[in-house]
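With one protein chain held back, the other chains of the complex are shown just where they sit.
Labels for the chains are A and B, by order of writing; each one numbers its residues from 1.
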Amino acid sequence: MTLVAPTPTATTTTAAPPTPHRTSSTLLGHFERGLDAPICLTWELTYACNLSCSHCLSSSGRRDPRELTTEECKGIIDELQRMQVFYVNIGGGEPTVRSDFWELVDYATAHQVGVKFSTNGVKITPEVAQRLAASDYVDVQISLDGATAEVNDAVRGPGSYDLAMRAMQNLADAGFRGFKISVVCTRENIPQLDDFKAIADRFQAQLRLTRLRPSGRGADVWDDLHPLPHQQRELYDWLVANGEGVLTGDSFFHLSAFGEALPGLNLCGAGRVVCLIDPIGDVYACPFAIHDEFLAGSIREPGGFEGVWRHSELFQKLREPTGGGACGSCAFYDSCRGGCMAAKFFTGLPLDGPDPECVRGFGEQLLAERATDALPKPTADHSHRTSPPRPRGSAGPVPLTLSIRRPDAQPAHACAESPLAGFTPTAVTACACGGH
Amino acid sequence: MPSVTLDSVVAVHPRVSIRPEPFGALLYHFSTRQLSFLKDRMLLEVVRACDGTRTLGEALGTTGVPAAQTARYLRAVETLVASRMLESASAGTAPRRTAPDSATISTEAVA
Partner (left out) sequence: MTPSPAPQNTVVEAPSGELIDEESLVEEVSIDGMCGVY
């Protein structure tokens, strides 16, 4: 595949950026080859959630009956302690809806595993906020995707902005400084970056801006919500000018080709320094890649989590050096590393080519050329049962088969076991074919 | 920041976890959430030798840091003191605990 430079898109001019830290190639080499244990990881505790955000990367809503037990969770924490995994980012779904949530958080911090948990704020009452403020080793992250209810609730549902604001007020009132406010950057909220910063400052919280990936339900809304090219530039410029103290989860290493790399390792950590443990104990390369293609194994296997981390075929493959593939000849490959594996996978692009949001525009070309009728879908979908999602990759109608039930037939009971349930034989008189 | 000299006595902060790696080590400070990478094993040994009972000069000597590298290792120790991974200690500091002890959240009834 030959990459041809497309017509340049309009870019804003920018003042000379400050010179931020850049990880040495010495260290990058070690991380790309993978470590004997993750440095930190994401742990989704449950697929249950009180909300149904349109871009949910884990397609959460309904609890999975195979969810890990409290004892299994403690077993994982014991392993993480032994492996010296320093920090775990607990999420879901909405992790606080698990009845053993606080017990597990306490168990982790008592066993040398630092905790940050992501929440929509539903359980952050003033009492809970007080206890959190008194703990030294628990970080809290409130999800917010709009600086106004209008923008936020369009993605996260009615009332979700108020829920988040109330939680943040409770944390601030309890004296909890430095909790995180985590924003998924979209076409609709990039104009609100200054407003997000103002909200964070108001609550003495730390702003975190992250990338929208086409993962989970995100695939359904990505075409409409992902930042436009000029907005990516706006975001990059904003981070360079205002990003001191703003976290990014290293989400934007694909924007490095704009200029100086943003702070962070600036490489894909999946399977090398981080991974995901999901609510049923499956281990994936990262939370943005919940799909069989990136499933490394299960903590329920005999080797436990450590066995999967060290010996799974998938992780060993991810730790092998790759060339740049089609991106190898690009002058910016060294800084962008070909972008996000999950973003490429779920938009149907080849993993050894450009990111769909490649700042040079090579991804846009490929997106225009790809077939959109067979994009990868996760095998499991824990979404609340609502109307079917819009088809991905097109704005066309959802194909439906309409059938008309015979007016005199009784509908079979949903729990009926007999295969003949609902079948009412009619009396045979003469058969029309005349053969018997 | 007080400057660090060969006469300084420093110790690893009690809230720091040291994780050896083939290339050196990872240090994580549970209170500051800071993560530091030590890029060589000799520096790891120097850090381990900083137990609050000996001077930096003695720690470098015990570890076998070549004289020509003294300034480089001193700069590294300064960086670790600035990020509070290491802290100034008087001789005879109590042994460090590594387990963070946090106020528990679940002990009282939570609504």
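Convention: a residue touches a chain if its C-beta (ideal position, glycine included) is under 8 Å from a C-beta of that chain, and two chains touch if they have at least 3 such contacts.
Nothing here was measured: the structure is a model prediction, and the numbers come from that model.
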Open item on the list: Among A:Leu57, A:Ala219, A:Leu235 or A:Val308, which one touches the chain that has been omitted from the display?
Closed with: A:Leu57
Open item on the list: Which candidate, A:Phe86, A:Tyr137 or A:Tyr161, sits in contact with the chain we can't see?
Closed with: A:Phe86
Open item on the list: Need a quick check: the contact residues on chain A for the chain that isn't drawn.
Closed with: 8, 11, 19, 21-27, 29-30, 39-42, 57, 86-87, 89, 91, 114, 118, 182, 208, 210, 247-251, 253, 256-261, 263-265, 267-270, 273-276, 285-288, 331-332, 334-335, 340, 359-360
Task: Absent-chain interface as seen on chain B, which is shown - done: 23, 28, 33-40, 43, 72-73, 75-76, 79-80, 83
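Basically, only the chains that are shown with their structure count from here on.
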Task: For chain A paired with chain B, centre-to-centre distance based on mean C-alpha positions, whole Å - done: 35
- [ ] Quick one: which bits of chain B touch chain A in the complex? Just the residue numbers, please.
- [x] 17, 19, 21-23, 26, 28, 30-31, 33, 35, 37, 39, 98-108, 110-111
- [ ] Over in the complex, which chain A residues touch chain B? Could you list them?
- [x] 24, 26-27, 30, 35-37, 39, 84, 86-87, 102-103, 105-106, 109-112, 114, 125, 127-128, 131-132, 134-139
